Each structure stands twice: as structure tokens, then as C-alpha cells.
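Other chains of the complex are left out, but the ones given are in their true place.
A and B label the chains in the order they appear, each numbered from 1.
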């Protein structure tokens, strides 16, 4: 049966699994089926029903020191008018065809120069920004201008008109974009529109959404917000860091993730957007978490401090502004190598999708005190 | 038919309403029915189906200056052991039989002296505290000790073990209690238990719940809180006031209520407890709101500043710490009489009940620019 290896390549000699060897008659049968737009399940059953998830994404670390010059160079190489957005996007070798950094998540580093303003658009993809450096950047979301400061987490939810810019007198600004463009395409659900007037009018005071929605345990009385994303569009760094410190004062947090918050929609307590969630966690000086794995894909951004991760048995050392990913169902653990400074990791992920569909699972690494051996 | 006025007292000469005059035959019939544990609907239909709510509660203002000496006197008159709790409770003349201040809401002023600790209990009624004066008070709720500071809003939800005390070295402390004891009795749903050991063990750091749950737009990752009340048990005054100021900076707020927050369960965005909601609102210097009426009963506490309310056409002037009530479907409007200081009103109410049952309505006062004439 040489040349027909595709038909019995996935055999497993296990009760309850497909284990059919090729015969000449069977190969003829398979080819007949192909001619009908069909196939024999047992030739692919073990492939499409693996014992556990085997993601094509691989763990990756992108060093900001290496990427930054390329990002800045885009300021000179292309105009915003021609490029639309000047973004260096990150590619997972296992997800190249989906333009994804991990799973169905896209991420990139966007740069804008002083006085620049991009044109306004909207799309089915949900987008977030995590601000890295520079002065004077802003985003406008459905008429609301939002100031972008370092380590702020900002939403541009699906379906909202949005555009970015940097004020005259500012400096070149870089932020990380996170979107679920690949998922929208995978689900055949991606729509895109350019704003008819290219720029939006401002309809409310700058940073109003945070002023209204960020009160602790407070919501505007009688509010009627019913959209599926958070009305609070900017989660500022200073109060987030203060909240991490408060939490750390009264709790050890999670053995897997330390002091760990989800950013939430204050109206529901649920994720900030329907298809992307985001979190911020703190590892205290010297903290080494236990490994676990989860159904879900994660992109991390080192917001403060330095340390390392072990992901799928591989060690990745990182410093502030580095970016790395954790594929689904892959063991991962973190180390804050500093004896004095805390380590803060921002992350975004597809857990809202996984949870909405009832697919979440997690599992701690049971051996060796919860720590993976490092693959050499 | 003299002597049988009860049978045709509610007649209305309107199509679609009952309008049956007594006859000798009918009165005999009515008496026959009474003998069977029955009655004729048309003799009471117009009474039990009014055109709109006609609450038995009346608008009331309780002056703290008058009540405070009585509250403090309770420290000398009774012991905590004999009294259980030393509370002066407020009685609405129209709700005396239910021991309610308005509708089905109970409220009272509780006092404790330094070094005193009450015994622990739990009940079906939901309880809240709004702290008025004194140093050193605390509450323990299901093992969690909570510090009570002036204008803090604190929960002791239904079904939780709770007890109060004042530390040695503190001062006499007074706070307002708000409970739905009358509603629990009306619904034949009130259970009460004394803690088997009279005092609870502390099981977590002091004020931990606020440290964990009060982050703006943040929740502990992977939290599993599913009880029907907020896990955040103390809503501190300082960040609440800061949130009011932030909101006021970007919005005019509500024409009826000014800058107006609901205290919420951060896990759901819903009310802090299933049967009692609470709010805090700010009227800016000189602000005079327009009148409206709502289905729902409200008890207000003047947290900061002074001013007046017009409730059902009657004027009530108040200063800090005064307490007043607004019965259901009664027009009310507020005035901050100060030209320089803001006015903050804490309130609690039964809107979670009214909304859970789909009964909420509201209506603005349409005439005279939204302001009621004052009844003389």
C-alpha cells in the first residue's frame, strides 16, 4: 500500500480507537468516497479526536530590545495614510497562516509620531491596547477621547468607531495592540468599515468613562448599559497597582498565579469584552509559582520587573516590556528573580470564549513540587 | 342600610369599577358569605385595586439633634446582655404595626460603649450599617472583622453570623442600622439563630474584603463567589467621596438625583443584597433637583452638608446626620441650600425587591418646572 500512508497513518492499537490497516479494497473505497465529497471517519478519527489538546502554537518570547528599533523605523518607512496603522505584528511559527501570535489571538506593536492622527474605523474584532512608552497618545472610541499612559489598559470594543493619535508636542508613542482578528476570520464573522468622515467628533469630556465607572463598588444609579463590553474604557495603571498591593497585604493569592486580578466589566463583573479577557498579576520578590495548564491561549506582557517563565518545559527569561505567549493546555510557571522588586505581568487571553462555550479546564502540575523539569 | 356602610363604602361611579349599592337582600348575601370564609369582590374591589399606589407610610424627618441624647442614654439604661442590642428605632406613624420606618424597611440608631461586644447571631433579614460617630467600632461578619469609620457603609448580609463591638480605648459609637425585618415577617420567611459559641473566631485579616474586592474594574481572577450578596463588606467613605467628585467633573448627573451612585456587588454589578439596595448621591452647591416619584420606599441619611427636601408637597429642612423617608410613589425633590459646600445623601431602599419582581416605575413631576407647590 505504499503511497497511501495518509489512510492509516493515525492507527492506534487501543480498544475504542480506530485501527484499520490499508487493503487494496479499502484504498479503492476511500478514493470512491473522495469522489463524492466524503471520507471514511476511521482514517482520521484518531487525528481529529486526540486524547488531549495538541495546539499548533508554540511557546514564544519576543524581546522588546530587539523589536523596538524596527518599530520606530516604521515611522520613517511608511506614512499613516499609506499604511493605515504602523504596526509590527508578532507571528507564532505554528500559526503563521492565521497571522496569530498564539491560538486565534493577534498582537502587534503600534507606533505613532507627534501630531499624527489615524483615520477612524470599526470592525467585528475586539481590540485592546497596553501602553508602553511615549507622551501624548490618545484614542477616540465612539466619540470619547481617552488618554494613553504607560501601563494603562484601554479598550476599543468590537463595533465601536475608533482612531488613535499623538498630540502635537508629544513624543513617539508605542503601545501593544491585542485583537481577535484571527478568531473573527475563523468564525467567518469579520466585518470592517471606514468612518464616513474619517474622524469622529468628540461627544464627551476626556476620560469620562473612567471618571464615571471606576468607583470602587459603585455604579451610576439606574444605569442601563446593556452592550456586551465594559463601559469603562481605560483601566489606569496607578489604581491597578495600588489594588495589587492591597490584595497582596491580605492574601497569598494563587499558588499558580500569585496576586491575580481580571480586568472586568463593572456592570456585570464579567470579562471586559465578549471574546478577549485581560488580567494583571503580581509576583512578590522571590516568588516562584507552581506550574499549571489551562484550556485557553495567553499573551503576556512584562509590565514591571523581570524574571522568567517555564512554558512547556522551556525556559524564557524576560525583562520589562518583553512579550511572551502560553499556548492552550501547556504547563507554565513564573519566577520573580528579584529579591526586592515585585514583578507585574499583564496578559490577555481567550478565556471569555472558552468559558462562554463551557470548555474551561485546568490542571496543576503534580510532580516535583509543582515545577517542570527544563527541557535541554 | 344603616350600619352596613362597610359593604358599599368603596363605590365609584366609573365604567369598569364596582358600583353596587346595598340592598337588604345583598347584605344578607354578604353575611352568608362571611359565614363561609368568603366575601363579594365588588364590595372591596375598588379598595384593593386603587388607581395608583396609596402607601400607608407618610413622609417623616427624624432630627438627630433630638434623638442623640436618647440614644446615648441607652448606654446607661440597659446592658447589652439584657437588651441584646441598644437601638432606638424609628417608627412611621402609618407603619407602627410593622415596626417600619417606611414601607417594609426598619431602621434604628445603635450605640455601643468602649470594650463592649455583642453576642453573635444570624437571621433571614438583611442588614446594613451607616456609621455616624465614635472611634473603635467594628463588626465581625462570618469571621471577617470590619472597621467602622464615619460614613462607611457596611453589610451584614442575610444568613451571615455577625456581631458588633467597640475596642477598649474607643469612644461611644453610634451607627444607623437598616434592615428588612418587616419584609421578612410579611413574607413569613424570618428565621433567627444565636451563635452556638456567642462569639466568632476571626478567620481572615481585618478589612480583607475591601482590600480584595474594591479594585476599580478589577476582580480576583477565577473568583467563584456565587452568594447573593456582595463579597465586599465595607464601602469606605473616602474613595466613595472621591468617586462622587470624579463623576461630577464629567457629568451633570440626573436631573432628579444629581450625582448618584448605587453601591453594588462587584461580582454582578447588581445590588449589594437581594432585598435592600443602597445609594450615595451628591448635590452640588445651590443644586435644586426636579421632583419625581418611584415605586419603592427610601430612607435617607444626610451624610454631609445641609439642605431640604420637598416630599409629597411637604418641606423638610435637614442637617448632617438627620434621617428622613420617602414613601413609594411620592414626589420628592432635594435642595442643597449651601452656595459653597456639597450635600451628600446616603440612602437605602427596597428597589432590589421592586425590580426583581418587575414592578419598578418612575415619573417626573411635569408642571411648574418640575417643582412641587408646598402644602401649607
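Quick note on the criterion: a residue touches a chain if its C-beta (ideal position, glycine included) is under 8 Å from a C-beta of that chain, and two chains touch if they have at least 3 such contacts.
Here the structure is a predicted model, which is why all the values come from computation and not from measurement.
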Going from the 2 copies shown, figure out how many the entire complex holds in this file. 4
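The rule is simple: only the chains that are shown with their structure count from here on.
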Inter-copy rotation, chain A to chain B, in degrees (Cα atoms; steps of 5): 180
How big is the gap, in whole Å, between where the Cα atoms of chain A centre and where those of chain B centre? 44
Could you pull out which chain A residues touch chain B in their complex? 204-205, 207-208, 211-222, 230, 232, 235, 239-240, 243-244, 246-247, 249-251, 254, 257, 260-269, 272, 279-281
